[in-house]
Structures are given as structure tokens and as C-alpha cells.
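Complex shown without one protein chain; remaining protein chains in place.
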Amino acid sequence: MDLATLMGLVLVIAALFIGILTGGGDFAAFINIPSLFITVVGSIAATMVAHPKDKAFKIVNIMLSTLKEPKLDHVSLIQTMVSFSEKARREGLLSLEENLESIEDPFMKKALQLVVDGTDPDLLRNMMETEMELFEEELDGERAVLESAGAYAPAFGMIGTLIGLIQMLKSLNDPETLGPSMAVALITTLYGAILANGVFLPMAEKIKKRRDILVLEKRMILEAVLSIQAGENPRILEEKLKSFLPEKERQAYEAASQEATA
Amino acid sequence: MDLATLMGLVLVIAALFIGILTGGGDFAAFINIPSLFITVVGSIAATMVAHPKDKAFKIVNIMLSTLKEPKLDHVSLIQTMVSFSEKARREGLLSLEENLESIEDPFMKKALQLVVDGTDPDLLRNMMETEMELFEEELDGERAVLESAGAYAPAFGMIGTLIGLIQMLKSLNDPETLGPSMAVALITTLYGAILANGVFLPMAEKIKKRRDILVLEKRMILEAVLSIQAGENPRILEEKLKSFLPEKERQAYEAASQEATA
Amino acid sequence: MDLATLMGLVLVIAALFIGILTGGGDFAAFINIPSLFITVVGSIAATMVAHPKDKAFKIVNIMLSTLKEPKLDHVSLIQTMVSFSEKARREGLLSLEENLESIEDPFMKKALQLVVDGTDPDLLRNMMETEMELFEEELDGERAVLESAGAYAPAFGMIGTLIGLIQMLKSLNDPETLGPSMAVALITTLYGAILANGVFLPMAEKIKKRRDILVLEKRMILEAVLSIQAGENPRILEEKLKSFLPEKERQAYEAASQEATA
Amino acid sequence: MDLATLMGLVLVIAALFIGILTGGGDFAAFINIPSLFITVVGSIAATMVAHPKDKAFKIVNIMLSTLKEPKLDHVSLIQTMVSFSEKARREGLLSLEENLESIEDPFMKKALQLVVDGTDPDLLRNMMETEMELFEEELDGERAVLESAGAYAPAFGMIGTLIGLIQMLKSLNDPETLGPSMAVALITTLYGAILANGVFLPMAEKIKKRRDILVLEKRMILEAVLSIQAGENPRILEEKLKSFLPEKERQAYEAASQEATA
Partner (left out) sequence: MDLATLMGLVLVIAALFIGILTGGGDFAAFINIPSLFITVVGSIAATMVAHPKDKAFKIVNIMLSTLKEPKLDHVSLIQTMVSFSEKARREGLLSLEENLESIEDPFMKKALQLVVDGTDPDLLRNMMETEMELFEEELDGERAVLESAGAYAPAFGMIGTLIGLIQMLKSLNDPETLGPSMAVALITTLYGAILANGVFLPMAEKIKKRRDILVLEKRMILEAVLSIQAGENPRILEEKLKSFLPEKERQAYEAASQEATA
């Protein structure tokens, strides 16, 4: 569970709730199904025109994915890679085959499989970098779907309000209904603004940040596998990987290492 | 047929339809030929000033092209390239000449023709990369036309509304006509917003995404042809190409391969 | 004559004309000299602050230049370069000196002059690339002038409208004059929107697109001259240059070649 | 203390204070707790959805960090590095070990530790560049949090105003309350504009500028350490580092050097 996403969404709703409550608390005044229809269907429809089928039809899945936090354990990642490095030096690269089974991360598994298969280092780097690139493009494509939805939501909000205003102005005979009609027209703009700024755009940003973190992890894995293949000293590998860690995680790693040694 | 584009456009219309229906259903109030003229002609005119003749005059073709989905079959692409690789190793590069006829993709055809002609690998890569670059620029040029139209449509929508407002304000003697006049003025803004956000901008985005996919395919083909020319092992070629596939297609490819072997 | 630019400008005017006509046709209501003065002088003045003297003072020339279409004949360009390549192989590089006179394009002339002078290939490439870079910067500078004007025109339109509104509100005693005063205030915004979206911004975009086309041509010329200097096979040169052509022009070139051979 | 940040914030408040005072000085009219709640909680909530937990939950710390000025003393940095360079040439690289204790900057400490440990120069550069990259990403992540907050604050300001307007329009029976209700609705927009333009966005910009300065310093340190490791002449090192200084600091450095010599 991504706590920040969840708490953020809850707080967005709380902010709106408080805003309506202190203004009189007439919640019914803020619910209008046709307005919701125009904003949600309109912005998702435009997103479908804008994106390839395999991305556009998964927009709900993409949104849900921002609620799940990817597992990242750099400390044990380094420990694993260093232990593989030591084993490879002692017993040869082929000995890593028996560890392949227990590896969960498909990127690491594939890279090590290639090492065990005796793949040429340049080809291995080339193939794994293509894989990383595709991974980046996959997440960028998901982000782009949410960014499109976030751009079209306020636009369809405004379109809905314009439709409401035009209808109101056409029959401007009863000044008593002017206010309520305009209120209804403005609800569509409100929906568009909330959807874009409370949901679509922040979720798109989260996917972008997550991509950076996951790509960094993949870079660490690739660096480590290439070092193992080249038969580099495990201590050097450890140093290299540690330079990828922020200060705090580095201390955690060192604490964990000393425990292991003790 | 690109299902996402089609469904998206249908849903955009549905959203507008519902919006008008629930507001009273006076569809006639939303049709105004001069407003349509200003928005459509104005935004296309500005696009013609902005772009080269050969692109600007094709705007309708470009829009229609987003409805056609490009055929992409990575599984059979890899199978074809691997079979060519095996054949070239067995019978020599010249033996590929007899396969040239049956190749539909002009990019693949040209690259293989160059291999058969004994072109120097560096020159071949250089020429095919120029071709890829031109292909990218072609699609970027088409996208830019729709992006311009999408930027000028709301601008001319606003220009039309300003023209309407100025005329309305000049003769502000009859308050009864104020509302309807303003409604007419706002229709142009509505048209501009719908055209930009429901049609031009999403279509431009689709062309951009499609370009990325098609360029990736061309990169796979070029990679494969260079590997064939270099006489690389077909297994290595297969592995290289498979690293371009997303997880799902990779499984499809492996399933297809096993069937072929079985 | 650049047909697209011209037709675009005519259609922009037509769209505005129709818009005013159908709203009553009171053209006089849309002419206001002080509003025109604020928008035009204001946006050009800000452009003068923003750009170097030699660009800012040429804004009218730059605008007119978008009406002239650059001559581009890739078919005869390739034919010329291939014929030079053949001649150089037969009679030596020095023999090209007699052709220099008849070359109109200054970029091609300079490059070939350097070849005839026996300039070192690296130096030649270096010098011609500097020249290309300067050419790009020159056109980018022109485009930037129009982009600035396109950004400042709506801003000064709004400034003019604010001035009008403030004056109107100060003397809000006669409700009868309210409408007409506001109409006059809005005209400045209208002028700014038309100037930016119908003139400045589309022209800036055209210059950008044109730059891309002209730089591609220069790249073809440089590629060809370097190939001639290196004594490459004219057939290879022909192939290289053909890969710069889009499909349609390539067919035109092949048709022209066959005629020439026949 | 970063004087510019502090004075800027004080002046922003002064500008608002004067603005309210000259308009009648009714400060109470500008305080509205629910409006504040919607803007502050809404924009921070959206920022939490948008960013990873470890950044989003630190937004207050990040804002406070713009008030602390990083210590930068290029003159003594160069003197230190040159003195290390001289010592290393006289007494060997290992002699630097005794200086490690007294170094405060963790980046410089780590780099010199690696030198003393006899790390291979390429590996050292590689590791320290990874470290610099992570440092940049850390600050970019902090900046992105404030930029998000700065983008969502005006959006939630508008959302709050829309909520207020809709409530006001629903009950448009008493024209006397129209004005005050609208005033309350507008306060949320005001809060959003102040938060974004007076706090979040300028602070984000400051972090960006600070990053550039700190990265430059790290580049100087890395350059110096590699020069020391390579046993370069201390005079050359001095010249290299001096070319990183702006004119004014260079004169300060030279003045300081002459004093030291005299």
C-alpha cells in the first residue's frame, strides 16, 4: 500500500467535505449526474482517442497501480549481489544456476540467466538496456494516459459549463432561476478541476517519480551482474553499489553488514 | 480500424449529447453555422499559414489516418527475421534475394535489398537511419499540423465570441435580447473547445504514440538485418529481438515458437 | 509565392468577415484606431526590447519572407551532385572549378570551392557545419522575433482592455454608455487575439518548419561534397542522397533518371 | 540564514499588509479558516498523491531548508585542495590519511578516503559521479515537491471559490448577501495565489539555483581529488580550480594567496 497516495486522496476528500460543510453543508447541491457524465466520459473518451488501445483501456488499472507501493529493499539487494559475486568467484559463474530459481525479480533473473548461459558481456548489456528502455517507455506510456486525462478533464468541465450557460442564457426570462441554473453549470467546471488536480495529475506525477526509483534499481542490478560476470572483486562491487544509496540507507546497510559479520 | 480512436470519438459525442439532453434537449440552440465557420475555417487557415503546403493541405487525411490502426505483428516479424538469418547462414546472403518479392514492409525490403547488393554495413546503417529519421520527421510534421489546429481552434473560438460580445454590447438597448445574444456568442467558444479537446489534440497525441511504436519496429528490423549481414548466430538474433518485446508478447512468441517446433 | 501562407491569410480574413457580417455587418464597430495603436505598437515595442537590433528592426521583412517559398528541387540537386561526382572521378577534383561559376546556392558553392582549394576534409566539414549552425541560428532568431510579437500582442490587447475598463468604471454614472464603452474596451483584446493567432504565431511556426527543410537540404549537400572529395563511387553517393528523399520524391527522381538514361 | 529568502518573505507579507491597509484595513475580512483549510490541505494532499512518501511527508522541512544558506567558501576550498596536492607530492598519497579526520564535507571526505585506499581512478570517478547524480536527484525531488504544491495551490484555491459560488448561486434570494458571499468565495482564490506565488514557487526556484551552485562545488572537489591522485603539479591544479571561480572570487582568492605568501 502506498501510504502517501492513500492519505493524499483521503485528505483531498476531507478538504472538499470541510469546504462544503462550512458553506452550509448542502451536499446534494454538489451532486449532478449529467455533469459527472460529461466530465468523466468526456475526458476518458478524449484519452482513448489520444492513446494506443492497450494503454487507454487500462486507465482504471493504471490509477489503482498508484496505490500499490513497489517493494524496494536496497540493503538485501546489495547483500544478495555481493553473495552472488563471492560465490561466482569461488565456484565459477555456472554455480549461480542453482540460485536462479529463488530470484523473484524478473529483470535480475534474466540478467543472471544470461550470465550463466555464457552470453557475451556487450550483448548482455545491450539486451538488458533494451529491456530497461522498454520498461521506462511502459511507465511513461501509463503516465501519459493520466496526464492526458488530467488535461482533458478541466477542458470537458469547461465544455459542460458552456453548454449549461448557453441553455441558461437562451431562456433568460425568469431571473429567479438564473442563480440555480448558473450553479448547475459551474458544477461541471468544479468536477473537472477536482478530477484533474486531485486525482489524474498527482497520480501521473507519482508514476513518474516511481519510474525514476525503479530504473535506478535496475541500473544497480545491471551494474552488479556485469561486475559479477567480469569477475570483479566483491568488495569493489559492494562499494560501487553503496554509492547508489542515499546516506540513510547506506547507514542501514552498514548496520546490517556488521550484524551479519558479528 | 483503430478501435480506441473510434470509441473515443463516439463517446465524446455521447457526452455532449447527454449534456444537452439533460439541460432541456434544445439541440437547435447549439447549432450556429457562422460560429462553426469562424472556428473551423479560422483554425485551419492559421494552420495553413503555419505549415508547409504538402502537410497543411492534407489535414483531413491526417485526421482520418488516426482511425486506421497500423498492422504490427512482432511475433511473425521475429520468426521471419530468424528464418532469414538461418537461411543466410546455410545458403549465403545472396539466397535472400528470392524472398525480397514477398516482403511487404518497404523498410525491411530496402534494408534486405541493400544486404543482397553487398552494401557496406556502415553505409547500410547510415542509409537506413536516415530513412528512419525522415519517417519520424514525416509523422512529427503530421502531428504538428494537428497540434497547431488544436491550439488555434480555441483561439478562434474566443475571437468569434469577442466579435459576438462587441456587437451585442454596441446595441445594448433591449435587455430581452441580451441573454440569447450572449448565448450565440458563447457557442463559438464551445465549438473551439470541443474541436481542440475532443478532436485535434487527442488525434495529435495518438500520432505521437504511434510514431514511437513504429520507430521501435523499424529499430528491430534494422538490428535484425545488420545481424543477418554480420552472419551472427540466429539464436543470438532471436534473443536480441525478444528483448524488444513487452512481457506479454514475449510469452506469445514463445508459445508460437513451441508450436512451430512441436 | 508560398501558396499555403497566402491562402491561410486570406481565409483568416474571410472567417472574420463572415463572423461580422452574420452578426449584423456593422464593420465600423470593429475599427478603433487607438486600440490598433496600443496592440500593434505595444507588441512591436516589447519585441524591440526583447531582441537584438538587427533582428527587431526587420520584423516586417521577416513577416514578408513567410510569403516567399524557398526553391527546393531535390531531383536536380541529386543529379547535379552525381554528375559532379562522376566528373571528379574522371577528370580530378580540380576539374570542378569550371562548374563553380554556374552554381547559385552559396552553401554548395563555398563547399565545392573548398574542395577545389584542396582543403583538408575534417576542416571542410568543420567549417561547413559552423556555417549550417549559423544559418539555423539566423532563422531561429527570426522565428523568435515573431514568437515574441505573438506572445506580447494578446498581452497588450489585455492591457488596452484594462485601460478601457478602468476609464469606463471610473465614470459609471450613465448606464446607457456602459455597453458601448465596454465594446470599445474589448476591441483591443480582439485585435491582440487576431494578430497573435492569425498572423504572428502561425508565421513563426512556418519559419521553424522551413528551417528544418532547408537544413536537411544543406545536410544533403555537405554529405555529397564530402563524398565527392573522398572519391566515393557516384552510385553510392546517389543511394545515400536518395535515402534523404520521401517516397514520392524518390519515385520522381527515378522517373527522371530513367528519362535521362533513355 | 539565507538573507534573500527571509527578506523576500517579509516583503511579501509587507506588500499584502499595505494592500489591505490602504483599502480600509479590515484585516478580519481576509481571514477565513475553511478557505485556508481547503487551500493548504488540498494542495498538500495532492502533493502527497504525487510524490514518494519520503519526500511528500517532509514538505515543511524542505520549506525550512530554503531559509538556511549552505556554507560555501571557495577560497579556502582551493587552498585546502592545493595544500593536499603539495603534501601528497612530498609525502605520498597515504600521508593524506591523517587529514581525513578534520574534513567536514562528506563528499570530499569520501573521495579522499578512496584515494588513500588506493582505488582505481576510473572506479573512483565512476563512484563519485554516481554520488553527485544522487545528490542532484535528491534536490530535484525536493524541488519537485514544492513545484507540485505551487501548481495545486491555485487549483484548490479555484476549487474552493467554485464551491463558494455554487452555494451562493443556489440561494440567490437575498441580493444583500450576494456581495459578502462572493467576497468569501474569492478569499480561497486569493489564498491559493499567495501560497503559490509568494511561498511554494519561489522556494522551489531557490532550491534549483542552490543545486546548481552545490553541484559546481562538488565538481571542483572531484576535479581536484582526481588531479591529486594523478600526481599533477599543484600549480596546474590551482589554475584549474581558479577557472571555476567568478571574477570577484578569483580576486579574493589571489588577495588571500598573496597574504599567505607574504
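Order of writing sets the chain letters: A, B, C and D. Residues in each chain are counted from 1.
The rule is simple: contacts are C-beta pairs under 8 Å (C-beta built on N, C-alpha and C of every residue); 3 or more make two chains touch, one makes a residue touch a chain.
Predicted, not measured: the structure shown is a model, and the values here were computed from it.
In the entire assembly, the chain absent from the figure touches the shown chains C, D. When the full complex is taken into account, the listed residue touching the unshown chain is D:210, out of D:55, D:170 or D:210. Among C:47, C:65, C:80 or C:197, only C:47 touches the chain that is left out of the view.
Seen from chain C, the chain kept out of the figure touches residues 33-34, 37-38, 41-42, 44-53, 55-57, 106, 119, 123, 126-128, 130-131, 134, 137-138, 141, 144, 148, 151-152, 155-156, 158-160, 162-172, 188. Against the chain not shown here, chain D presents residues 2-5, 7-12, 14-16, 18-20, 22-24, 26, 29-30, 66, 69, 178-180, 182-183, 186-187, 189-190, 193-194, 196-199, 201-203, 205-206, 209-210, 212-213, 236, 239-240, 243-244, 246-247.
In this text, only the chains that are shown with their structure count from here on.
At the interface between chain A and chain B, two copies of one sequence, fewer than half of the residue numbers in use appear on both sides, so the contact is built from largely different positions. Rotation relating chain A to chain D, from a C-alpha superposition: 70°, rounded in steps of 5. Averaged Cα coordinates give chain A a centre that lies 25 Å from the centre of chain B.
Centroids of chain B and chain D (each the mean of its C-alpha atoms) stand 41 Å apart. Chain B has no residue in contact with two or more other chains. Interchain contacts link the chains end to end along an open line, per the touch definition above.
Chain pairs recorded as touching, per the definition above, are A-B, A-D, B-C.
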